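A single protein chain has been omitted from the complex, and every remaining protein chain is retained in its original position.
Let's turn to subunit A:
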Amino acid sequence: MGNVPSAVKHCLSYQQLLREHLWIGDSVAGALDPAQESSQLSGLPEYVKIVEVGPRDGLQNEKVIVPTDKKIEFINQLSQTGLSVIEVTSFVSSRWIPQMADHTEVMKGIRQYPGIRYPVLTPNLQGFHRAVAAGATEISVFGAASESFSKKNINCSIEESMERFEEVVKSARHMNIPARGYVSCALGCPCEGSVTPQKVTEVSKRLYGMGCYEISLGDTIGVGTPGSMKKLLESVMKEIPPRALAVHCHDTYGQALANILTALQGVNLYKVMEAGDFICKAVNKTTNSKVAQASFSA
């Protein structure tokens, strides 16, 4: 719509626009003043905890192997953005996930800022012990709501994986280490297709019952849409309190934000973009963030 403008150079910079629309400057996004509060949507939580999974879930899917020192620098930059939880690495065998081969060095090498949590993935007891030895103070385990995916991904049935995780979570609880539970394929499976909310609820309940403080429901292949997300959450919330739930949406089909539909709060957007820019250079690719793409016009 509209013609190509002849006065682009007189436009406000993207910083000015973001300042006006998100009320951010050098400080924190989403710090509302009374005049702007009317733009808040009702029915939304006041505060949303963002769990930054770029260094783990993000990097493990990138072809370019990022050197250890760059991973450490990346995570240190993220620590300065105001994010309160940053998933650092995965103590998985390097044979399966070469990108995470340097898990110990990364965990030992990052600066652990006070007030920020640095969970790591621990698929089994061996990984858990290594993680603790490397200084981890929070761990995650990941199950799936699909038998085929569980077999393909971690080579065992859902039931067998739960038994493994019980071991890990029990040991973690003995050491006062909080454990987070992930449920993959919550809105669809690459092998089985559709996944019932009941199955997701069953797996989530199992993980919550064994002691995970939070369950992150993952739309692993991004096939979900707002309706299926709503149905899923309605089912899971019958068994698990909302404050113990998180969503983890992949953007494969561009649906992630619509599926999430929440506001950022307490995060310095510019520093997040700087960290994003840094890691994109390290993996030699362009950012997938539209906000970052728009900002490059400056």
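Everything that follows uses one rule, which is that contacts are C-beta pairs under 8 Å (C-beta built on N, C-alpha and C of every residue); 3 or more make two chains touch, one makes a residue touch a chain; residues count from 1.
Methods note: contacts and distances are computed from a predicted model.
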| item | value |
| --- | --- |
| Name per UniProt, for the chain absent here [options: "Golgin subfamily A member 7", "Histidine-containing phosphotransfer protein", "Hydroxymethylglutaryl-CoA lyase, mitochondrial" or "BHLH domain-containing protein"] | "Hydroxymethylglutaryl-CoA lyase, mitochondrial" |
| Residue, one of A:55, A:181, A:224 or A:276, that touches the chain absent here | A:224 |
| Which residue of A:105, A:251 or A:277 touches the chain not shown here | A:251 |
| Which residue of A:63, A:174, A:243 or A:290 touches the chain not shown here | A:290 |
| Interface with the undisplayed chain - residues on subunit A | 1-8, 10-12, 14, 16-18, 20-22, 38-41, 222, 224-228, 251-255, 257-258, 260-261, 263, 289-291, 293-297 |
